[in-house]
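Input: one structure, supplied below.
With one protein chain withheld, the remaining protein chains of the complex are depicted in position.
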Amino acid sequence: MPNAILLISCRDKKGITATVTDFVFKNNGNIEHADQHIDAQSNIFFMRIEWSLKNFKIAKNKIAAAFKPIAGQFAMDWNLYFTDETPRVAIFVSSYPHCLYDLLLRHKAGQLKCAIPLIISNHKDAKTIARDFGIKFLEFPITQQNKLAQERKQIALLRKESIEMVILARYGQIFTKQFVDAFPSRIINIHHSFLPAFAGSSPYDQAYRKGVKIIGATSHYVVSKLDAGPIIEQDTVRVSHRASLEDLKLKGEDLEKVVLSRAVRWHLERKILVYNNKTVIFD
Amino acid sequence: MPNAILLISCRDKKGITATVTDFVFKNNGNIEHADQHIDAQSNIFFMRIEWSLKNFKIAKNKIAAAFKPIAGQFAMDWNLYFTDETPRVAIFVSSYPHCLYDLLLRHKAGQLKCAIPLIISNHKDAKTIARDFGIKFLEFPITQQNKLAQERKQIALLRKESIEMVILARYGQIFTKQFVDAFPSRIINIHHSFLPAFAGSSPYDQAYRKGVKIIGATSHYVVSKLDAGPIIEQDTVRVSHRASLEDLKLKGEDLEKVVLSRAVRWHLERKILVYNNKTVIFD
Amino acid sequence: MPNAILLISCRDKKGITATVTDFVFKNNGNIEHADQHIDAQSNIFFMRIEWSLKNFKIAKNKIAAAFKPIAGQFAMDWNLYFTDETPRVAIFVSSYPHCLYDLLLRHKAGQLKCAIPLIISNHKDAKTIARDFGIKFLEFPITQQNKLAQERKQIALLRKESIEMVILARYGQIFTKQFVDAFPSRIINIHHSFLPAFAGSSPYDQAYRKGVKIIGATSHYVVSKLDAGPIIEQDTVRVSHRASLEDLKLKGEDLEKVVLSRAVRWHLERKILVYNNKTVIFD
Partner (left out) sequence: MPNAILLISCRDKKGITATVTDFVFKNNGNIEHADQHIDAQSNIFFMRIEWSLKNFKIAKNKIAAAFKPIAGQFAMDWNLYFTDETPRVAIFVSSYPHCLYDLLLRHKAGQLKCAIPLIISNHKDAKTIARDFGIKFLEFPITQQNKLAQERKQIALLRKESIEMVILARYGQIFTKQFVDAFPSRIINIHHSFLPAFAGSSPYDQAYRKGVKIIGATSHYVVSKLDAGPIIEQDTVRVSHRASLEDLKLKGEDLEKVVLSRAVRWHLERKILVYNNKTVIFD
């Protein structure tokens, strides 16, 4: 039997936790995880609750309907997931393959609960990697002229393939608003700097020129504004004046892999709530 | 109006969260924090719930009695605290004053919600520090012969002063079982290594001889077995072959201060649950 | 007998290291530390060499003259220091005392080889701290109108007191070019963010609003452009959505103390070379 997962956010009020946990309890569900958070400044309540459907009194396909009145009572934003669903994921990549390899190997090792039916690139470079892992590869060369048209084709393709989530594994192109709006809070990017420092292009060059003593990597949901979406995860590593630009890249790539894969795993495990361009991570 | 805090642990069963949150909700309490954790291996349920007593229907001094039936129903270990109580703390120190200073300055800055009426040492060194901060200082010279007798006097003194918590801020003496048993899960020590590595004396010397590339510090509750109690917090910092033994101590002392003060703050904020010689920290 | 320390930078050429180490060796000096670095991009050579003056053939006050021809041969920027000199340091502070306390306690513990004859503030708050540590305290209230005049008085005072180095230990005022130019590469500031992110005022508020998952602190030499000087040291610490703005400040202050004190120690130990708005740290 799978588990059910509810992700909830709403204005804080007395009784939310009691009401939600009572809903699970009365229907004979066993809560395996329950996390809540109240944002003190905005007074918004966030909750993630996961319970076993073993002996649960409500059939899986009727839980949403049964929960609706409670959601209404508290004016909740909410999503219901089940752990036996397998989200379908597409990976976009350009010429640096390290994050792509990393995701594919983690997937192969069973660490990412998803299907990866599709790899998309603006180059040919990753074609053999896709083939080695038995994944369909599609090249969409991008120019200033064809970008909007190519994006429309990509959107159509992703919809046809029922892609729920898009991972930008060092994808070098900037999407237009059209693409971003098609997958709100469903596109995860890895940026190779400690955002908001060094947004935009060539962050390692920027960091090297600035002479920072620590470099970082940031995974975030993509929004229309470049490198400005809600941050999911960050990590940093120490560098010294001895580090060349090449050394920065080498150290940074190790961060990128870890930071991106954590974000993807949390997304797939339904542990992320977005609000106010920030994230709550129930890890 | 203060908040109430319940710390609960018991065997996991359906309905605990629902029942506890319902208790708060029915009595018109507003939950400000609720964290729970289920240890998958031992199937033990842990909860910390904090709610505002503003408009709470049960008087502060009757809450414990009102909650007792629920505690009984689930065979809970539980403690009830109120945020307007000020725990009384004694600090033990020997000749290194950096942790003592750090705690006293944090206390002065309002970061530690407690009273510190007492500093105890086996040396005279900290006497002037105690005086500068207006705290009573007592010297208990310790020899192999007088240790048990001195400990008995210390226990009597701590009880007389209603000391709830003892902090060992680089106290060089090892307590006997007699003292440890008098304050179960109420003595916090800082050990200047990444436990379980380099337990016992001179951990920096041990680390230096071993040639480790990272050093650490560990705060833990004291149990009879030396440096073996439940770990509350740890932190580490990178060192290189260039670091002398002195450099290790210098870097380590910065860790010690941070690691000890975090443990103390969490204890005072009732965020720590101990089980099976481990800790759950609801930070 | 003290050690001599040479800090050297010049265009890289064959024979620099050989010539400098030969200078020390021929005159019977025993090299205790020698570090060099070549910046691959700018082709600049940096060196720090420290040797014992025990049995050194050249008298201490004649070493500079003896080294001059070598410096000339390679067109070096160079400075000669001796470990028995005690630099005189002034600390500027506003209302947050944690960095000030930290520096004073490290100084008292013998970890900072300098004299601290002077604490300067735009407020009265730190007066009692200065008194407790037996240090002269001077208040310079700053307004938009009197800033230039007050700075002139401060510069005169610092010169009269033979102050070699200025530490801004959370000093809230921004200096004009006039003050900065009077102490080039001799003013160390602590900024409570991971620069270049969150420069300017209220960096913790900025970080909190942005929803970063890691916060940082940066020590740097002050230049005319705000928070843009050569970075000496940085450190970071992980935060989560659970952290309030207050929690960020609390965690950040621990970083600030460590990051500032490292920078100050390296400066005092003559381990820092500045070039191209970056630093080489021979730690």
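A, B and C label the chains in the order they appear, each numbered from 1.
As a convention for this text, a contact is a pair of C-beta atoms (placed from the backbone, for glycine too) under 8 Å apart; a residue touches a chain by one contact, two chains touch by 3 or more.
These figures come from a predicted structure and were not determined experimentally.
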Query = Which of these, A:Asp39, A:Glu161 or A:Asp254, touches the one chain of the complex that we don't see?
reply = A:Asp254
Remark   = Out of B:Gly15, B:Gly216 or B:Gly252, only one touches the absent chain, namely B:Gly216
Task = Specify the residue from the set B:Val20, B:Ile231, B:Leu250 or B:Val264 that touches the hidden chain.
result = B:Ile231
Key: Contacts of subunit B with the absent chain, listed as residue ranges   = 37, 39-41, 194-198, 210-214, 216, 230-236, 240-242, 244-245, 276-281
Request  = Mind listing the subunit C residues that contact the chain we can't see here?
outcome  = 14-15, 17-19, 21-22, 24-26, 28-36, 38, 238
Touching residues on subunit A - with respect to the absent chain = 97-98, 101, 105, 109, 111, 132, 242, 250, 254, 257-258, 283
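Definition applied: only the chains that are shown with their structure count from here on.
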Same-site or different-site touching of subunit B by its copy subunit C, using the half cut = same
Inquiry  = Can you work out the rotation angle that lays subunit A over subunit B using Cα coordinates, in steps of 5 degrees?
reply    = 180
Inquiry  = Counting only Cα atoms for the centres, state how far subunit A is from subunit C in Å.
reply    = 42
Remark   = Separation of the C-alpha centres, subunit B versus subunit C, in whole Å, is 37
Request  = Can you tell me which residues of subunit A touch two or more of the remaining chains?
outcome  = none
